[in-house]
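The structure appears right after this line, and notes come after that.
All protein chains but one are shown in place.
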Amino acid sequence: MNDLIFFFNQVMIGGVVLGSIYALGAVGITLIFGILRFAHFAHGDMMTMGGFVAFVLATLVAGMGLAFPLPTGFIVLPFAMVIAAGIALGIDKGFYAPLRARGARPVTLLIASIGVTMMIQGLIRLFFGTSTRSFFDTEPKTLIRIDVPIEGATRPISFTEPQLLLVILTLIAVVALHFFLTRSRLGKGMRAMADNPDLAKVSGINTKQVVRVTWIIAGGLACMAGTMLALDVSLKPDLAFNIVLPIFAAAIVGGLGHAYGAIAGGFLLGFAETMAVFNWAVLLRPFRDNLPEWLEIPSSLALVQSEYKLTVAFIILVVVLLVRPTGIFKGAST
Amino acid sequence: MTTRYIAAFAGLFALIVTVAVFMGTPFTVRLLVEAFAFALIAMGLNIQWGFGGLFNFGILGMMMVGGFAVTFVSFPVNMAFWESDGPLMLGQTLIAALIGAVLVFFAHRVQRFGITGKWRGTVIVLAWFIAYVIFRSQMDPAATYIIRESGWVGGLGLPVILGWAFGGVLAAGIGYLVGKVSLGLRADYLAIATIGIAEILRAVIKNVEWLTRGTLTVSPIPWPVPNPQAWQSWGADPTTSFIYARAGYLALVVAFVAVALFLIHRAYNAPWGRMMRAIRDNYIAAGSMGKDVTGRQLEIFVFGSVLMGIGGAMLVSFVGIYDPSSYQPINHTFIIWVMLIVGGSGNNFGALFGGIFIYIIWMLSEPLSQALFQWLSMFSSDMGWGRIPDIESRSVQMRVFVLGLVITIALRFAPKGILPERVNRNG
């Protein structure tokens, strides 16, 4: 029984947490792709930047001597998201909009987003250095333990408070996004523009406004993902640069341009990663006595070594690109 | 147009002379060796992107492969490995891999036995899994054994030039596989796919300690020309020995670049080059005229990869150390893109110019930005705000920011680069 709880803690909770981060990032990438038709490479750094904005705000609030029952980084998140959305709008205006106005190809915008990546990375390290920071220097990180009321189970199900908040927030964000896209005028306008940009223009949909809303949502969600990731682990300048590729993988696996696909793709990759590095021998141990003599359970039975955890996402990405480049959920993609 | 070329390269020459005056000859020659190697890589990217319109964000992977190749070929033989059971175990691993490959091969042809649709998919996935398990069952003990008994497999002790060639060949092989996998994809998918494959390569090279020593790094890797120690043993004083040795190396690299430039230029103006540009500008029309678009694109991708592999190998032998963790996307992939875009994509001389120019700027910006920060720090401590901490790491990041700014500005105001592609309407 303890082995099963270990499995639950490692794979299920780990997968949900990782999947939530991936989903929040992938939604932004997929929305930007749907509306502006380019792969926004700087998204990972927009996440990191959002994390740092939240960190600065949290430090300011903590400096005022205020204390909350929830982590301060979480309390300041809405304000950080607003600031991050503003920065995202500014980046678009400064670097992408002029290229679009010139009628540049999507690839040019992709290269420009590499430039933006470097600028954000450079600026963050310029101001904050390369050291690792924690939101929990002044307050403790609460660990939640739930005892399982089954005989033989001594190990509790355990996760941290930020992890719980992350999953709840992701759920709220997904539901809110769903209602926005299906019920609101602007949300439907966004879907229309992603579906058929020329017809959207002909219908009189204010495409510039739709672009702005897209950046606001993508920037806000990126900030949320970055902050929650920083709350879960720690805040580093290269926090999200390493996960921008898995996030792209999630968006592509879900079919670029499809918001729901991106969310599903995020969770799929999150679980794939935790399951690939999980030592499955743990689950077989209880059956040790029932197995025939010649079959010995090796001490380590993980699909890949943990050094290769990140490559799991890339391998899935490459396989999906090969077998079904339009993503695994919807057949059609423009 | 010609005046533009003269002005650009004269300016570059003046820059190099200025650097030599202020930073000394040994530093300048070192800078030039690396700059020319980077220019070769930029020319490789120019073949892929400028001529073929093929996106490659996996340059880092090609450079790493080239570096590994030259390390493996030119590093002295590790007798401890060859006298142990290591080669035998690696042989067994190879057999296991072959068995797996055969299994996968037949699984892909299972429809001939009447198994189709979902079942075929299941069989293929199962075959891959079994092949993977068979391979791992041999690979893991072999790796553990080699690391325990002899550290790693060591090199082959062959000439360095052979290592460079092998770097080109290995990169070509990887380029072929990458191209085969991803060339059918649209540009942005190709970008993600290539960067994903490069990251897989990076993770593998970093972690296969038995083959590459991973994070333990390999050094000293021999030089193709007499190195400073050799010159010193012949009686040269240290400074002169560095200049002579590096100048010898530089001559070799420049010769390579010149040959590459000549060959590419010939090919570019030949029917082959025209066809490539036709495919780049309108692959649908080129395809409907009976050109084998994917085949030609694969050729281009492989050719570009060869130059990247050789360039990566040159850099590794020059530095004399192979450190897989030193490869970062910013200074191995993205900077090449900056070189090509600023220099002029689609123009060989643009790639050459951009490669040398941007590399020099990149290297000079280190002392410059440090000086800037020292000055700012003095200013702020004079103002009573205290000194700026971590000047060194901050100034490094300042350069990353500036590089990003250069890309975005170039894209916006000079998308064709300093030496634009020459469009020959009569050609």
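A and B are the chain letters, set down in written order, and residue numbers restart from 1 in every chain.
Rule of thumb we're sticking to: a residue touches a chain if its C-beta (ideal position, glycine included) is under 8 Å from a C-beta of that chain, and two chains touch if they have at least 3 such contacts.
The rule is simple: contacts and distances are computed from a predicted model.
Novice: Can you pick, from "Heme chaperone HemW", "Fe-S-cluster-containing dehydrogenase component", "ABC transporter ATP-binding protein" or "NADH-quinone oxidoreductase subunit H", the UniProt protein name of the chain not displayed?
Specialist: The chain we cannot see is recorded in UniProt as "ABC transporter ATP-binding protein".
Novice: Could you run through the displayed chains and say which ones the absent chain touches?
Specialist: A
Novice: Given that one chain is not shown, which residue among A:M1, A:A67, A:I146 or A:L199 touches it?
Specialist: Of the listed residues, the one touching the omitted chain is A:L199.
Novice: Based on the whole complex, identify which of A:G189, A:G226, A:G254 or A:G270 touches the chain you can't see.
Specialist: A:G189
Novice: By the contact definition given up top, give the residues of subunit A that touch the hidden chain.
Specialist: Subunit A touches the chain not shown through residues 185, 188-189, 191-192, 195-196, 198-207, 332.
Just so it is clear, only the chains that are shown with their structure count from here on.
Novice: Using the touch rule from the top, collect the residues of subunit B that touch subunit A in their complex.
Specialist: So the residues of subunit B touching subunit A come out as 55, 181-182, 184-185, 187-189, 191-193, 195-197, 199-200, 203-204, 206-207, 330, 334, 337, 341, 389-390, 393-394, 396-408, 411-412, 415.
Novice: Provide the residue numbers of subunit A that touch subunit B in the complex, in ascending order.
Specialist: Interface residues on subunit A, with respect to subunit B: 33, 38-39, 41, 95, 98-99, 104-108, 110-112, 114-126, 129-130, 245, 248-249, 252, 305, 307-308, 310-311, 314-315, 317-318, 321-322, 325.
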